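Note that this complex is displayed minus one protein chain, with the remaining chains in position.
Chain IDs A and B follow the sequence of writing; residue 1 opens each chain.
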Amino acid sequence: MNTILLIVIPLLAAFIALVAKKGAPYLLLGAGLFNIVLLFFLDTGFTFIGGFDQAMTSDLLGIALYLDTYAKIALWLVNTLIVVIALLNFKAYKQYGSVLLLSMAGLNGLLLTNDLFNFFVFLEIASIAAYLITVSNRKFTDTFHYIVMGILGGSLFLFGVTILYAMTGSLNMIVIASELETNGQYQDVILPFIFIFIGLGVEVKLLPFNSWVKGVLASSNTFSGPMIASVYAAAMSFAMGRLLTNLLVFEGALLTVVMTLLIIGVVAGDLMAFSTSKTREILLFSSIAQASLIALLFVQGIVIWAVYLIIVNALSKLVMFLVINKATHAIGSDEIKRMKGLFVNNKFVGLMFTLATLSIMGLPLFAGFVIKLNFLTSLASLGQTMVLIIILGASLVESIYFVRLLVRLWYPGEETLDMKYSNPFKFVFAAVALILLVLGTYTTPLYELDDNIDQVSEEVIHG
Amino acid sequence: MIQYAGIALFVFGIYGLFVNRNVIKIIVSINVMEIGLNIFIISIGYVTGSSLAPIVSSTEDLGLVYVDPLPQALVLTAIVIGVGTTAIALVVAKMIHSQYHTFDLDEIEESV
Partner (left out) sequence: MKKLVGFVVSLALALVIILTLNESALFPAFGEVDLAERISSQYFNLAQFEAVGSANIVTAILAGYRGLDTLGEVTVLFISSIGVAFIMAEQTRKRIELDYKANFMLRTGSRLIVSLILVTSFYIILHGHLSPGGGFPGGTMIASAILLLYLADEEFRSNIRGFKILESLAGTFIVVTGLLGLIFASAFLENFLPSGTIGELVSGGIIPIIYILIGLKVGSEISGIIDHFLSEEETV
């Protein structure tokens, strides 16, 4: 069993699905389940494509894939979420089977690869799949804006990679990092690092290029909303984390600039969520703020809590976007005042939504609280008190707007809303809420995994 | 010289993205940007003093000085990816036209 099958089997299924159109959703479920099961049997370590030169030296000829605990967590999360979203939208969005297969192949490749140009190729595959997924909103000007931003980001990324190749002579992340350590001064690498960071930052929803998020997610549906806000957000954040820990090193003035950009992202996201009256916009601005926060944690080196924050965010946003988008589809608008009293007739769903929201806010008993506590203490121990205070302030604003949303949704308004959620939806909501509760109270797995990830990254950097 | 040309084209394309409001012109600016980037990538592989393309006809010729083949392979891939994304952008532009009957983003914003 080889790691490459994680990428190749969805790809093969996509090629076959072109002529077997009716079978595309079933091929999607088959490939997804195969990947999830395969991850249990794979060994960690490097896989060299083409069998060329089995050593991570500067003579590495081909492309290497790297599977470690970090990548396994990411792959499990992404593949499971794609299968879940596909199952929930089986009837309504049946024709997106092959697009989802290619999205699965692209995201898996993005998370596995250790070669920068290969990263760019898989990033483009995943991006084009995302453009096609947003077409389901039928808002073509917003899709066009997303396409332009995506291509710009990809080109900046490629520019940075090219400069790094000219400087070090290799395209492999780890070989470049070790060459720069031995040969380079920091001055030389500021420009390529900025280009790579901004280029990938477009997809990760960081400032300055996240203007596409508002257009795409403000008119999303139960298919594109969870895919972009939960699956793609998680996968791109994991990929950004991989780059930030292995390759990109920020020091001095550059570090200040990057941290400022990220903190402004957190604050601006929360403030804009506070000031809007549409439920989908509240959720998407909260996503932007959380994405900037995750990137900030990676830059500061707090890897493990960033990973957990990604997982918890992906799960919570999945539930929240599904609930809100299904309601918007039934009611016809996503203004808060039209949705008052949504949960009066949907008590179970309301409870699950409340649990997910409380977890993001960081209340005790939920996974979000444990994570927040731990990363705030890590930030304090690194001496970043200014950042700590700003994040606490932003969290306060976040709590206010989320509580306001919950209150409006629970207390009945003038009209009684009559919509029902189907059983598969309720099952997914319950499963996610259970995970969040369990991780919040029984926290040992979180701390055990901490040591595991540190060990593996040590081996990579010095092995 | 050629590296300056590549960077200039790249920056022209970015300027075009800022300034243009017509969808087709935005797509053309993106293509100019990508062409500039591709020229820059090829230019980092040039080795002065050799004018040999990396085609080795027999094993005796292995000792000669060739230009760097890796950036050329990267550019082949980058060109094809550019074609793919341009095709998607053009299709979305066509759908914009069939929905709003204009290609101008300012007119579309006013009419909405």
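In the analysis below, a contact is a pair of C-beta atoms (placed from the backbone, for glycine too) under 8 Å apart; a residue touches a chain by one contact, two chains touch by 3 or more.
Remember, it's a predicted structure, so these values are computed and weren't measured experimentally.
Contacts of the undisplayed chain with visible chains (whole complex): A, B.
In the complete assembly, the contact with the undisplayed chain comes from A:I4, out of A:I4, A:L365 or A:L388.
Checked against the hidden chain, the listed residues A:L28, A:L67, A:I85 or A:V99 yield one contact partner: A:V99. Residues touching the missing chain, restricted to subunit B, are 1-4, 7-8, 10-12, 14-15, 18-19, 43-48, 53-59, 62, 65-66, 68-70, 72-73, 76-77, 80-81, 83-85, 87-88, 90-92, 94-95, 98 (touch as defined at the top). On the side of subunit A, touch with the chain left out of the figure occurs at residues 2, 4, 8, 11-12, 14-16, 18-19, 47-52, 58-63, 95, 98-99, 102, 105-106, 109, 117-118, 121-122, 124-125, 128-129, 131-132, 135, 163, 165-171, 183-185, 187-191.
Convention: only the chains that are shown with their structure count from here on.
On subunit B, the positions that touch subunit A within their shared complex are 10, 14, 17, 23, 26, 30, 33-34, 37, 40-41, 44, 70-71, 74, 77-78, 81, 84-85, 88-89, 92-93, 95-96, 99, 105, 108. By the touch criterion given at the top, residues 117, 121, 124, 128, 131-132, 135, 140-141, 143-144, 147-148, 150-152, 154-155, 158-159, 162, 165-166, 171 of subunit A touch subunit B in their complex.
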